[in-house]
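Only a single protein chain was left out; the remaining protein chains are all shown in position.
The first chain written gets the first letter, and so on, giving A, B, C, D, E, F and G; residue counts start at 1 in each chain.
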Amino acid sequence: PALEKQFEAFRVQLEESGSLKDRIRAVAMDIDSAARLMHSCLLLVHQSRPLPEVLDKAKAQIGLIKDHYSRLAEILHECSGQYYRYHGDWRSETQTVVSLLALMHWLETGNLLMHDETGEKLGLNNSEFGLDIEDYLIGVCFMSNELPRYVVNQVTAGDYDCPRKVLKFLIDLNASFRMLNLRNDFLRKKFDSLKYDLRRVEEVYYDVKIRGLSSSGDPMEDEG
Amino acid sequence: PALEKQFEAFRVQLEESGSLKDRIRAVAMDIDSAARLMHSCLLLVHQSRPLPEVLDKAKAQIGLIKDHYSRLAEILHECSGQYYRYHGDWRSETQTVVSLLALMHWLETGNLLMHDETGEKLGLNNSEFGLDIEDYLIGVCFMSNELPRYVVNQVTAGDYDCPRKVLKFLIDLNASFRMLNLRNDFLRKKFDSLKYDLRRVEEVYYDVKIRGLSSSGDPMEDEG
Amino acid sequence: PALEKQFEAFRVQLEESGSLKDRIRAVAMDIDSAARLMHSCLLLVHQSRPLPEVLDKAKAQIGLIKDHYSRLAEILHECSGQYYRYHGDWRSETQTVVSLLALMHWLETGNLLMHDETGEKLGLNNSEFGLDIEDYLIGVCFMSNELPRYVVNQVTAGDYDCPRKVLKFLIDLNASFRMLNLRNDFLRKKFDSLKYDLRRVEEVYYDVKIRGLSSSGDPMEDEG
Amino acid sequence: PALEKQFEAFRVQLEESGSLKDRIRAVAMDIDSAARLMHSCLLLVHQSRPLPEVLDKAKAQIGLIKDHYSRLAEILHECSGQYYRYHGDWRSETQTVVSLLALMHWLETGNLLMHDETGEKLGLNNSEFGLDIEDYLIGVCFMSNELPRYVVNQVTAGDYDCPRKVLKFLIDLNASFRMLNLRNDFLRKKFDSLKYDLRRVEEVYYDVKIRGLSSSGDPMEDEG
Amino acid sequence: PALEKQFEAFRVQLEESGSLKDRIRAVAMDIDSAARLMHSCLLLVHQSRPLPEVLDKAKAQIGLIKDHYSRLAEILHECSGQYYRYHGDWRSETQTVVSLLALMHWLETGNLLMHDETGEKLGLNNSEFGLDIEDYLIGVCFMSNELPRYVVNQVTAGDYDCPRKVLKFLIDLNASFRMLNLRNDFLRKKFDSLKYDLRRVEEVYYDVKIRGLSSSGDPMEDEG
Amino acid sequence: PALEKQFEAFRVQLEESGSLKDRIRAVAMDIDSAARLMHSCLLLVHQSRPLPEVLDKAKAQIGLIKDHYSRLAEILHECSGQYYRYHGDWRSETQTVVSLLALMHWLETGNLLMHDETGEKLGLNNSEFGLDIEDYLIGVCFMSNELPRYVVNQVTAGDYDCPRKVLKFLIDLNASFRMLNLRNDFLRKKFDSLKYDLRRVEEVYYDVKIRGLSSSGDPMEDEG
Amino acid sequence: MATETETSLKDAFGKYADFLNNLNEKRERIVKASRDITINSKKVIFQVHRINKYNKDEVLEKAEKDLSAVTNQYVSRLVKELQGCDFWKLRRAYSPGVQEYVEAATLCKFCKSGTLLNLDEMNATLLPLSDPSEEPLQINILDYLLGLADLTGELMRLAIGRISDGEIEYAEKICKFVREIHRELTLVVPLMDDSHDMKTKMEVMLQSVMKIENACFSVHVRGSEYIPMLGSSDQSYPLMGVPNIDP
Partner (left out) sequence: MATETETSLKDAFGKYADFLNNLNEKRERIVKASRDITINSKKVIFQVHRINKYNKDEVLEKAEKDLSAVTNQYVSRLVKELQGCDFWKLRRAYSPGVQEYVEAATLCKFCKSGTLLNLDEMNATLLPLSDPSEEPLQINILDYLLGLADLTGELMRLAIGRISDGEIEYAEKICKFVREIHRELTLVVPLMDDSHDMKTKMEVMLQSVMKIENACFSVHVRGSEYIPMLGSSDQSYPLMGVPNIDP
């Protein structure tokens, strides 16, 4: 009886947390779908389609994704204090979304999308349901992985100034990451990949520069 | 500068959470040591040493372990709402502790140590820093894994009534677990192992019974 | 455009088959739940409850399960010829169901539930939506895995004739399985386990026999 | 020139250490061969051949192995202080040899072959070229892995007192290992295997005891 | 008792060697931190910052690192003859340090930092606690891995004479390594990577030369 | 006894084939050493040393290598029909030798060294102990891998006609390889790398051409 | 009655035994047919790679002839073996062959017309091989997509070869085509039944795409250098390699 009562209570609680998990996974899969669509739009950037065309289609997904996150926030509101209990169920999707938003932002502005800006775009900026810093950083690394390919294709399309701009961006980003003492193994690995991206872009910049194709600005200085 | 400021902030936060993690791991290792000692004492039960001798030494560790948990609680108090962020860093130690306490309790009373009783013994019974249900359940399964060996050694030492008692306990426990709809894969696997324990104890009971060694009580009814 | 159109068509088809899969999984989980309930009832057989009590409750699930299979049949009717495309999504549940039905049938009649009888009970007997023979055979092996435990518990409860009956059944079953040529696959492994079940039941039969507890019939002949 | 001179010096040193390694590996392989022969003799113990017959053939190898170790010692004498530089090249062979010697000793005396006794048998007992403690301990665990099989086969051959003796030995050994705080992962794993050996022997002892086949001594007390 | 005494002795020894290992690891981590800082400074060389600026900051760490090594030497002094037992616990850090020192030296002098010079800088030049030759060689290879990137970035920044100088250095280094008959697999692999570095630098030199950007010196002869 | 006798015979046979293997490996290592020396000499070609100087030293090894192969042939003569049993023990060395001979031949004549010519140089041209065709083809690919580096260094040294000659050779070789139907194996991978070598040489040819540095011959026709 | 049960058991298991024997033997025959399809499809692929600037029509004609020989000799055997069968049950036995066949057929089609051979078109060519009274074997969407994923590796090899032959535009056409397939597949992969294989293939595919892109980049930057350096004695766009020299 005491035993039975206890396990009856467990049954209820486990079922609750199980169905919560199901609902979270369902939203995470919606985020994943929207992110895939966004990614597939953004891939057109490698074919040197005009930026507005590329970005407009991708941007159309942002609103949707934000809605998904607000649904997620509601679900997690039910179990306050347990954000990190279920975090693993949507974190990889969030990392992907961060990487896509950061890429779009860079394409538009040439700057890094900041942590709070990202949170704002996704409605992840209040204290209860925020954007985990490691997820943000991993997303930024994912974004940098796309850049060497972008640079190569832009040069092929005749944009010789692109390597310099990307190089400047990656040097700054790399220096910033160096400030961190990374313990998270996954993040550390991703940062290693960022270093390779930098190296690859340096090589492309070299190829362009040595052939006198690049305007001769210094990547470390903003032309003004 | 904006970039630098952001990463400087990240640096601080990552270092904080890193050192928190270190402190948690240090406590977890203390818990582990105490649990090992406790386990060492309890193992004498398999050599049929008198219960009081076995239990008294083991009990001496409980207070120590409780102290460790209160240190853990203090650390986690610093970062409220992040219990589950660091949960993975001490959960396996907690499961071991649960299993040892439950074994001691069963040896003394023949009953299952309840979730709230366990929490109380460890000071894990307030809402902010409690004993996770799954950890408790896994601990109970670990405890059951010790019983077939116990039964075999007791019979060898001439205690022919032991199998009936253990069998009754495992039948009840098994029925209780059956009420749960387990989604957690690890827990499910552990429950499978509990079924094997039950089966082994049934066989020992059979061995004793068919040889007329057992007093003829029915394991499903308490002899009064 | 042609390319895009084709992939668009693929996406539609794959999404359809994905949702089909989801529906199939949902039914399979219903079957699983019902089978778990049935199993829970049948487990009482190990505690020597009277057969009618055990079986009546279990039988109540058969109708439900049959309904689930007819829903499954309808779903698969939509995509005729693709039975085996989705087979993996419900086959392990079907194997469990077969094992439970076969156990019930054996408890009632002492005979093996045949493939076509099983199909009939589940509404799996038409050519379009039938019971896969390998699933049936695996189910039968699973059923045999339950018998050593049953025999041990029956003897403990004082039913000394049980080992002889089970032994006869397993000897016949073993001889039948030996007619098959198997590959090195799951079924062969299960058949190996059947041989160990047979061995264990023989041991119990022997234990009972040497103590003069068994009525002295020959397991190879039904007493009339 | 400076560069060349330096690398010329390196070439000489690397070649020296390379040829040293080759010579060490050659001796290690000789040890391995002798150990294999010894092992294959000792395997006859499972067929319950008379001990003297089993042991005499095996013992014949000890002298040979000792000679190999003295050759090893000579080689390592050439590069004093570098024992541990090359230790990895013969340690697994040494562990095997320890396990075989310990098994032979136990078969003869029922006691554990001590670390210094082992060193003496192998000529590994001086301070410069000794027997590494971890190698000794791992060897002891390997030896224990052979015992469950031995016990089973001895009982089959009618020696019902064997399980009790082995059990006593393993209980003592297990208690001794518990005193150590093992950090070496490999050794820890091997100690886990020793625990399984103990458990298996307990089961065999149980099988014998419950059938009244064992003389009723207590494994924890030496019959006097 | 003999058993107990032996294992008690083991316990003490294992604990001693365990705590030694911990102390060594702690120093190794300090070396690692200092090396990271040094590396961070040196990386600015790729952005063509003035050499003195780059080197001065980096040099500041050398003293610190030397102190760490003297602490290490003290620890290892306690267990003479066991240098290679614990060598694995600090060797990868040492290789990194060698690579950084060698890079700094090359930037300043255009020459390879010799083995004894490196040992001197680190206080690793006495017979008891020296710099392992293989660690030195691996460190040199690591250093060469940095050079292709350096050359590319220097050319981009307009220093067209750099490839010739680096090429000369790598040709000599490569020829020196060729003298060795490498058996150590890791070192062999690293030497392969050195060959790739050489090849890449040849290509950059080619790029510069064919465009008439290089002063026409022969890489194999020192212009003087 | 029959069993023992058979296994005794096996042991003898396997020991024989083991020692055969050892002798083969010893010869293979001699071949490897000679090939390394040859390679070392040939590498000077990248530093634009005069051909006769480069080739004469390299050629000196051919006789030695041929002798090694005749020793190999003798060893394999002892176990006729088992060429391919031990083939794996010297094939990679043979591939290297083929690549070096082919490179020397090309440097001298501008033509591909044919399979039978290679066999002849090595004494591998009789039916019992021949040169495996796949080894030959792989060796040819290895040789082509050296050519881009050669071309780059030759141009750097002012030999502007080299790219045209190498290009012609690789175009023919590529066309020839395309006649083969390969499996997805090592050879196919190597052939893929040949295509990249061709591409790289084309680029250099182009670089030279657009600068008017090349005599304007068509790479597809030998100027005569 | 005892013997009755026994014989009924025996009868039943006799039937099961026959069933399993037949199934295994059929599976075995299908595996063999699949291996034949694989080896011969690979030959078609190698034939296509023999293309150069001047022999295109001739080489492709032979490739197509070889391909239809594969269809008529080996695929038809598979079709016959699977007549009216559940194609999904034995899919693992023939899937490798079919994938290689898809790879060969789509490669031929692309070289001929620059377009993707559709699954429907492929399946249409299989119809005549079947007995009209039975349900015809059709290549399923999964095997088709898996074959397509491998196709991109062959297209990468083709592109490298085309650049060597100076056919830059051809290489660029391949680049576009492969990029398009990669982009479309990224949306399709997560929907596939068992997407594990496909995920690793996607990574290889991205590598292939980037290899082509890098080759195009390389041609481009070299080509861009041409005009400023030399003026233009030669009016044509400076393609690489042999092309600007008549044979």
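In the analysis below, contacts are C-beta pairs under 8 Å (C-beta built on N, C-alpha and C of every residue); 3 or more make two chains touch, one makes a residue touch a chain.
Keep in mind that this is a model prediction, so the values were computed, not measured.
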item	value
Among the chains presented, those that the missing one touches	C, D, F, G
Touching residue (missing chain; options G:K32, G:K53, G:R91 or G:K173)	G:K32
Residues of chain G (touch criterion as defined above) contacting the omitted chain	24-25, 28, 31-32, 35-36, 39
Residues from chain F at the interface with the omitted partner, ascending	2-4, 6-7, 10-11, 13-15, 17-18, 21, 81-85, 87, 111-112, 114-115, 133-134, 137, 172-173, 176-177, 179-183, 221-222, 224
Contact footprint on chain C, counting only the chain that is left out	167, 171, 174-175, 178-183, 192, 195-196, 198-199, 202-203, 205-207, 210-212, 218-220
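To be clear about the criterion, only the chains that are shown with their structure count from here on.
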item	value
Required minimum of steps from chain B to chain C, each step between chains that touch	1
Count of contact steps on the shortest path from chain A to chain G	1
Copy-to-copy rotation for chain B and chain D - C-alpha atoms, rounded to a multiple of 5°	95
Listed pair (B-D, A-B or D-E) duplicating the B-C contact set, over half by residue number	B-D
Contact-richer chain pair [C-G vs A-E]	C-G
Centroid distance [mean C-alpha coordinates] between chain F and chain B, Å	66
Distance between chain centroids, defined by C-alpha means - chain F, chain G (Å)	33
Multi-chain contact sites of chain G, meaning residues that touch two or more partners	187, 222, 225
Listing of all chain pairs that touch each other, if any do	A-B, A-E, A-G, B-C, B-D, C-G, D-E, E-F, F-G
